[in-house]
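A single protein chain has been omitted; all remaining protein chains appear in their positions.
Order of writing sets the chain letters: A and B. Residues in each chain are counted from 1.
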Amino acid sequence: MSLMTLLLALLLSQVPTEDGSTHLGAWKHSIHGLVQPGAVAIGPGGRIHVAEVGAGRVSIFDVDGNALGVLETVDPPLRAPEGIAVSPDGLRFVSDSGNHRVVIFDADGQFKGEFGGRGWRAGQFLRPMGIDAGEHRVLVADSGNQRVQSFDHAGKPLSSQPLHTLSSEQPEYRDTWPTDVALNPSGDGWALDSGSCGLIVLGQEGLVGPRHGEFGFFPGTFASPRGFAHHASRLYIADTENHRIQVFESRDFGHSLTTTLKPAYIWGVHANRPREGRGKLHYPRDVAVAPDGSFAAVAEPLDGRVQIFVRAAGSAPQVDAQRATTGQAAVHFGMELATDGPLLVIVEPETAQLLIHDLRRPEPERRNPPLLISKAGGRGLSLGHYRRPAGMDLDYDARRILVCDRGSRRVHELRFRHDPDGEIAQDFEMVSAVRMIDFRRPGATGETSFPWPVEPIAVQRTADGGMLVLDAANACVHRFDSRWAHQGSLGEYGSGLGQLNAPVDLELSVDETHLFVSDPGNGRLLRWSLADEAPTVVGEEQLRGPHGLAFGPDGRIWVSDAVTHQVWAFDSELNGQWVFGEEGLARGGLLAPRGLAFTDTGECIIMDHGNHRGIVLDSQGNFLDAFGPRSYTRPALRPERYREEDYDE
Amino acid sequence: MKTFSRVALLVLVVVGIWKFAHSNHSLPIELARLSPLPPAPPDPTNRWVDDERAVRLGHWLFFDTRLSIDRSVSCATCHDPQRAFTDGKPLAETLGRGTRKTPTVLNTVYSRWFFWDGRADTLWAQATEPIENSIEMGMDRVALAHRFHVEDDLRGAYQDLFGALPEMSQTSRFPPHARPVLNEPEHPHSQAWAAMSAEDREAINRFYSNVAKSLAAYESQLTRASAPFDRYVAARAAGDEQGAGHLSDAAVRGLNLFVGRGRCTSCHSGPTFSDLEFHNNQVPTRDGLPPTDPGRFQGARQVRESAFNSSGKFSDERQGVAAARVRRLRTDSAGWGEFKTPSLRNLRGREPYFHAGQMSDLRAVLKFYSTLEGASGQSHHQESVLKPLNLSQGETEDLIRFLETLEGLPLDPRWTQPPSGSGQVGK
Partner (left out) sequence: MSRSARWLATTLTLLLCACPKSDSSPPSDARATLSQAGGFYVRWKPSIEPPPLNKAFDGTLWLSTRVEGEPIELAQLDVDCRMPAHRHGMLQEVDIIEEGAGRYSVRGFLCHMAGNWVLQVDLTQGAITERAQFDILIE
């Protein structure tokens, strides 16, 4: 046996195999203070690399949480880095999603090169996310293009199998959204499809194997899983909206497409209290395992932390039966809301439902939270069912709701019944679906073709019965008439005047003369004068991650900022003023506020998304109320009893 | 004479019209739906089901331990006729211990799906599984064919009915053991099965399905009907508001609860007191930990992919109702943790209850529905449809009294024991 072979054997013998005597999952400590950590990778020597999506950088720590360095670029800076991988020889590959490229850093942290660029051709990307790097190969989840691409370390597409196209005409797979990838030692790999909630085998020559897993809440099913890791023939999947890590043994590993997954164990229970950690999981976005298998890291962007877990005795964690089954159902507020008349509609992403609330008060003199009266929708592919519901428009007088579905690339129109003078009562048969437009179908945008099918992220009805649809993929706004015939578009991709990078919301002025679009990709708003389509940049100095938009009764455009955790308002001269919010949980605190809307009575409702609650302000920006789970609303409702130390990990 | 005949005819017509007008006039629709138990539905997927020879062979095989690998276990080991065709255990246990309770065979001829998770869609397809299950009878279909080939009485009885066995003496074509093992292509049985020719695999499957069909023919005889409740309903239909006293006052109160406030007929509907479909009633798990049994979620997939389902080549009616049903079956994740609604007829002897025998008796069952204490299988994302009934002790007893009235007439005794004879099949 040669010396090299002997050394290799010795080296391999140091890699712990999963013999069932120990398992990963015992909490050690957490690294705090990160800005939306969305991806994590562990390189040689156990160096933890964390992609901070909200800060445009990758921060590096040792296993004890000591900071070791930062990976950044200058021109352009990293913009929403959603993936990080470390090759065995120490090269770092960063999925710079906002710039649609992969950036390479050498072992010393110096910029080495980049590849990609926005587009649909081979070698280009649209919002790349998860990434993995082996000895020779780099695998990239080209999420917006619904495919996985393979490159060498220099960024050259691999001729042997450059592309795995994951979407197909089969209805179940049309909303494929690959968010993470992993290589296996034999050179093939896996992709995690957050859209259909399954793991896909990637085979030779671009072949795509069957999916394993599907949507659900029970073992072997997933809810928007966003990241995963492979180590020692085990797969660790961050089952994000189920608040846990599911671990599987993978068998028939290698060149076969017929891989089976055998459940090994589940680790993590749902964090119940705000900021609760110590091994409890909130929305785990990514998981990484150290090369020697001695520890794992789990990234939780909403909590600004990465939790470190080490090995413990036994083949699986002890399950706390009390915590594992929580009994009563609990709603989860998503990012988006719409309100008009006496109704408030909030998206619940976990179930893809719309939560419909009545804002009226049983006792007029006494304030009460919005009362849940109906749930509509659910996950599915038919009219009135969704994959990733996003922005909505509510027209109470017309009894209509428009709903964007980013996952299925559709806008749905719903109809509902409601008596504004009737009793406040639950009515689960309140909503029926009217019609939908499917942007994957030919002719959806008339004679005009766009590089990608429209990805509707926000919608607003216009006075003539048509609608404006904000398109996240093509970075523009589409106009449709009342028959939903395409009438043109406004805006294009870029960072210049009149250009959008990653728009999330739109708001038309009441007189329909001006249109505002929030664009966290460019850290600003754009305002168009619709008469001449002249664009104006708004809030470049004040905003970093603008999200929800709404006109207040004072005529100003109010905007939430998910990065600064604030609400700003801009007047007709586009002068901005801070209205409310700072990072926190107490009264006056917000955490990644998203959707924002004004009720007919002039109150502002904000989806305080990171704090799982809604916040209600008056038209001056004064706090009025908080609604949602008690553990999250109490700090705002009882400020006299709030103690920050009660809410650390 | 002619006049007399006309008058008699007129009287008959008038009486007939009167009887028709007055029949069922006092019978609420909720009761009309629950009784009587109709005759056993036909099964066109099994052309042997009404064949007396098949019934006789199936009767014998049901009690024959030669269907198990070590000759220690027969169908009757778990489906004990003296225990309402169950085994009295919370979890089935023979060669190994299972994860679910042994269901009864009584009245299963009325089922639409079989097993707790419905992974078989005919009575004969159900019979193919326990024989090959390594923790139940441990056999494999090729070894079974060898056994039939070697044992004179089995061979003779089979051939009299179904024709020639496969050419089992050709051991190069038919290894000692082979079967397709679900999700285990590396299993030695799977590999041996894959090595066989397609024709030989089909011949074995044909043999195996025939054996299963004869078992199903016997099991189709195991029906118990004409319970006191049925006699009560018949009396009510005839106009006797008291139901001719076939139900005690307590049982009547229990019946009213059952169809009224209890809303038991939401799932326990129809003359079998089962909607024949699947629900997750959040019954507590045995260990108090989160449930791990996928139930219908897995069963729906398995039945659609099964080689022995009613649309497959071994079905004798591939275009019928059952075949269409399995072809159309939805397999989404809503079925996770759902199990088949059991029939409430003939409950005596079938305890413990629920799919893992979690409840020792009817009082425990009703206490669960009354309080929903320990309800499981509910993610915090799910909405609970069940509401606690908050039954009083008296109401619980009334419901039990009512359920006791669903005991049908005893079976023909010949079906509850091995067939008499020389000890050889068919003799």
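For the reader, a short list of remarks on this structure follows.
Simple rule for what comes next: a residue touches a chain if its C-beta (ideal position, glycine included) is under 8 Å from a C-beta of that chain, and two chains touch if they have at least 3 such contacts.
As the structure is a prediction and not an experimental result, all values here were calculated from the model.
Screening A:A433, A:V537 or A:L637 for touch with the missing chain picks out A:A433. For the chain left out of this panel, the touching residue among B:A164, B:L289 or B:V321 is B:V321.
Against the chain not displayed here, subunit A makes contact via residues 375, 378, 382-384, 413, 415, 428-429, 432-439, 441-444, 484. One chain of the complex is left out; on subunit B, the residues touching it are 29, 33, 265-267, 269-270, 275-278, 321, 324-325, 328-330, 334, 383, 385.
One rule holds for everything that comes next: only the chains that are shown with their structure count from here on.
Those residues of subunit B lying in contact with subunit A across their complex are 183, 185-186, 287-292, 294, 297, 332-333, 336-337, 375-384. Interface residues of subunit A facing subunit B in the complex, by the touch rule stated above, are 214-221, 223, 241-242, 252, 258, 260, 270, 319, 321, 324-330, 332, 350-351, 375.
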